[in-house]
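Pasting in a structure now, in structure tokens, and then I'll have a few things to ask.
With one protein chain held back, the other chains of the complex are shown just where they sit.
Each chain carries a letter (A, B and C) given by its place in the written order, and its residues are counted from 1.
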Amino acid sequence: MIIVMADNATEQEVEGVIKKIEAEGFKAHLSRGVEKTIIGIIGDERRLREAALEVLPGVEQVIPILHPYKAASRSFRAERTIVRVGDGVEIGGARVHVMAGPCAVESREQLLTAAEQVSAAGATILRGGAFKPRTSPYSFQGLGEEGLKILAEARERFGLKIVTEVMDIRTLPIVAEYADIVQLGTRNMQNFDLLKELGRINKPVLLKRGLSATIEEWLMAAEYILSGGNFDVILCERGIRSFETYTRNTLDLSAVPIVKHLSHLPVVVDPSHGIGRWKFVAPMCRAAIAAGADGLLVEVHPNPAEALCDGAQSLTPENFAAMMEDLRRIAAVLGRQL
Amino acid sequence: MIIVMADNATEQEVEGVIKKIEAEGFKAHLSRGVEKTIIGIIGDERRLREAALEVLPGVEQVIPILHPYKAASRSFRAERTIVRVGDGVEIGGARVHVMAGPCAVESREQLLTAAEQVSAAGATILRGGAFKPRTSPYSFQGLGEEGLKILAEARERFGLKIVTEVMDIRTLPIVAEYADIVQLGTRNMQNFDLLKELGRINKPVLLKRGLSATIEEWLMAAEYILSGGNFDVILCERGIRSFETYTRNTLDLSAVPIVKHLSHLPVVVDPSHGIGRWKFVAPMCRAAIAAGADGLLVEVHPNPAEALCDGAQSLTPENFAAMMEDLRRIAAVLGRQL
Amino acid sequence: MIIVMADNATEQEVEGVIKKIEAEGFKAHLSRGVEKTIIGIIGDERRLREAALEVLPGVEQVIPILHPYKAASRSFRAERTIVRVGDGVEIGGARVHVMAGPCAVESREQLLTAAEQVSAAGATILRGGAFKPRTSPYSFQGLGEEGLKILAEARERFGLKIVTEVMDIRTLPIVAEYADIVQLGTRNMQNFDLLKELGRINKPVLLKRGLSATIEEWLMAAEYILSGGNFDVILCERGIRSFETYTRNTLDLSAVPIVKHLSHLPVVVDPSHGIGRWKFVAPMCRAAIAAGADGLLVEVHPNPAEALCDGAQSLTPENFAAMMEDLRRIAAVLGRQL
Partner (left out) sequence: MIIVMADNATEQEVEGVIKKIEAEGFKAHLSRGVEKTIIGIIGDERRLREAALEVLPGVEQVIPILHPYKAASRSFRAERTIVRVGDGVEIGGARVHVMAGPCAVESREQLLTAAEQVSAAGATILRGGAFKPRTSPYSFQGLGEEGLKILAEARERFGLKIVTEVMDIRTLPIVAEYADIVQLGTRNMQNFDLLKELGRINKPVLLKRGLSATIEEWLMAAEYILSGGNFDVILCERGIRSFETYTRNTLDLSAVPIVKHLSHLPVVVDPSHGIGRWKFVAPMCRAAIAAGADGLLVEVHPNPAEALCDGAQSLTPENFAAMMEDLRRIAAVLGRQL
């Protein structure tokens, strides 16, 4: 951590800051430049964030040097984390996995049809919401446990793994029981109590990036889960909020190589939410693979026009299958299979 | 709701859309312009949002006309809502209320000192967190129930009302027992299960705007609480995320008159989080009152440099008291007391 | 255009709006819904934007239906525009073109070295700034006309085309004389007088997206050039401003398929500025091609650590050459050459 003193800071103020730093158990390192006096702090600054150094007299600015996350960083773990979902499905390895299915489980028939279709096209993991976070209290809120049972049936019949969202800490036990991967949605990325509980389960967690989360905040959310003991975390980029109104969100594909540079965790991309219009989902899936994503999360619905949610961004099974062909060939360019 | 057809839409496609609208129980209203064919939908479009009209062949764009919220809107309730906190403390009336205190309850001594100081300066409501949402799992997480008890003691001794945050649905009963106003934090603005539970308690709720929530989303979060039966909702603007790096957030004071135009609910402002640096809190408090805010939420700490959280944005009791004088005079210009 | 009337609008107010619409020479189309009265306007609404319908009594909202651009839209020109730069270099056709070179022309030696290197690796167009827009008045501002002459020499020697930026309307004639493609920078995207002049030259224009321009505003900037008679416009996505601080900008690759859906103009991508750190440039170049970009603009410097500008985002010639291999194979997946 670096303390930049104000131009008119007095000697006494400089000494005051040094005393405060030492009182907190750190070493201070004074450096007088031509225009600025700066004070470096030696020690693990993460312990020091609480101390409000900025309000000390004469302080102009406090600049952190360390990333605030530890367990999520590549200095903590040099090799890449591979999340083993079971039966050979591994996220973060040479194989790129596609998680596909409808936004919500609407009925047994709808889900089994979707499962069969995405499986035939090469998806290995089935997505589908049983508990749905909806902007409006008047919208369809999901089938609940009944939806989880239908997902489990689809898993049996088509040999797919299941990813589904947990919204409420009270239903986490039941979601974790049915799901192969427990998804934490974008609006809950900083639901800290739920993050702590996810650190205690022994199921992989798919952690969606918050609507306007910085990469650092996203990794700090992962840190909550990792620091609880669960290292099976898959990060999921799903679009950030911008001023653009033509799309639902702005998919930030630069997050893929950056997260892989800063962290050992695997990262997948959800272009369906990222762009919000089905017409543009296929090019963004291709781009995500080309950027190095370890997997995709794609909304596919047997009949998008009848979908109870997110129909506008859902692919038809035919479009999905056609897209998968291109994805395989792009993955191959990067030396990966799909 | 308005459906805009693509330039090259066929007659058959136009008819397909009309049939779909009628099948959902609505009336369609066709209008052929010089360049565009548009189809209006007559009926309560809120019921129709699910139907993915955008994916129907020939559709270019779907434009909603109604606000998605009902109970939160001024058409639902023409007169302004006044939230009665008890003992004559009313948010949304002629009197502007200032809620002040430290970010977190750190100790009995710290809180009682703060309570005495803010009360002496004219605050009527004491703020202080017992359960703290922290970006880092390694930061101070609050005193929990012990903190609530200290708040209750301060209420007794200084005749203040208490506002404190609920983070976890499991601790809502205990928070609601101690608090006069239950605060829902910015990161939980779309924690829908918690919103539903807040609709069932009989305590006022202070609903902070999400980090990057639009005004419409914020009002939809309020709608969750109102539609559950709890109409005592106070909206709180606390800064939105922007590209500016000098401040923690960008305080959106335009939200004050806009929310009062769109909704009957009272709105207060939290400049401490909105700007994140104590030096700029006083001018933004003045501006908030001038913009028409019904109250303020201000961080005040007996000794900001020793604060366990948010010291950098906390006022000293002296600065707070000095500021209150100006606020009273600005409130008077608008015909209000403080 | 759709006028939504306020809930409490009177009959008289509705009639007032209709009269105003008719007085402007349009037809009004009244539609009374269950909750809202709306008035459609039939005619070319682009002529009507000036009339401040929003301030008429009883009006709640005015919603435009038509895109404000005409010549830039696909309804104006159904086939894709191919910009012919000369000697068979065509932007927007089956071949993907890579424009590469240093941020600025620094010296004859530096530029000729760079030109040789990027040409050898397969670039067909050389980039390099002679007039440099710099955030600071104290930074290197470019070599001016001397830089243009060096670029011309490189063109001769290596058979490359030249793209270089115009900043000032007074130097446009000389830039247009030397350049094969005249670049308009992000900060000048809405320099309307310069746009008008670019509509009068007979050289292709590379139009960078503004720092925080919506896609619609970007296409409106193109409209200025097209409406002046110059249809050789290449759009260039170069990152938008977001709240993320780790990268210089947030590259918006979704703009590629969207622009191609809305407009007939070709679109290229500049990942160097889009992400601002050379380590992440190659994955974003791959992703841009996979998303369907018609070309790339990439900063390559013989010795990035000595660059007078943008060294941090410049590739070495070796990294550039290695990347080109992957790009060729990804282009092939989409049926294109590079």
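Heads up, the rule we're going with is that a residue touches a chain if its C-beta (ideal position, glycine included) is under 8 Å from a C-beta of that chain, and two chains touch if they have at least 3 such contacts.
Keep in mind that this is a model prediction, so the values were computed, not measured.
J.: Touching the hidden chain in the complete assembly: which of B:T37, B:S212, B:S263 or B:S314 does that?
T.: Residue touching the absent chain, from the options given: B:S212.
J.: Would you mind spotting which of B:T247, B:N303 or B:N319 touches the chain that isn't drawn?
T.: Reading the full complex, the residue touching the unseen chain is B:T247.
J.: Looking at C:Q183, C:S254 or C:S314, which residue reaches the missing chain?
T.: Within the whole complex, the residue contacting the unshown chain is C:S314.
J.: Kindly state which of the options B:E60, B:E116 or B:D326 is in contact with the chain not pictured.
T.: B:D326
J.: Quickly run down the residues of chain B that touch the omitted chain.
T.: Interface residues of chain B facing the absent chain: 212, 214-216, 240, 242-247, 250-254, 256-258, 261, 274-275, 279-280, 283-284, 286-292, 326, 329-330, 333-334.
J.: By the contact criterion defined above, which parts of chain C meet the unshown chain? Give residue numbers in ascending order.
T.: 20, 46-47, 49-56, 62, 68, 133-140, 167-170, 187-188, 190-193, 195-196, 210-212, 217, 220, 223-224, 227-228, 241, 277-278, 304-312, 314
J.: In the complete complex, which positions of chain A touch the hidden chain?
T.: 2, 4, 7, 29, 31-36, 38, 40-44, 63, 65-66, 75, 212, 241-243, 245
Following the convention adopted for this analysis, only the chains that are shown with their structure count from here on.
J.: Report the inter-chain centroid distance for chain A and chain C in whole angstrom, where each centroid is the mean of the CA atoms.
T.: 31
J.: For chain B versus chain C, what separation do you get between their C-alpha means, in angstrom?
T.: 38
J.: Specify, in ascending order, the residues of chain B that touch 2 or more different other chains.
T.: Answer for chain B, listing residues that touch two or more other chains: 212, 241.
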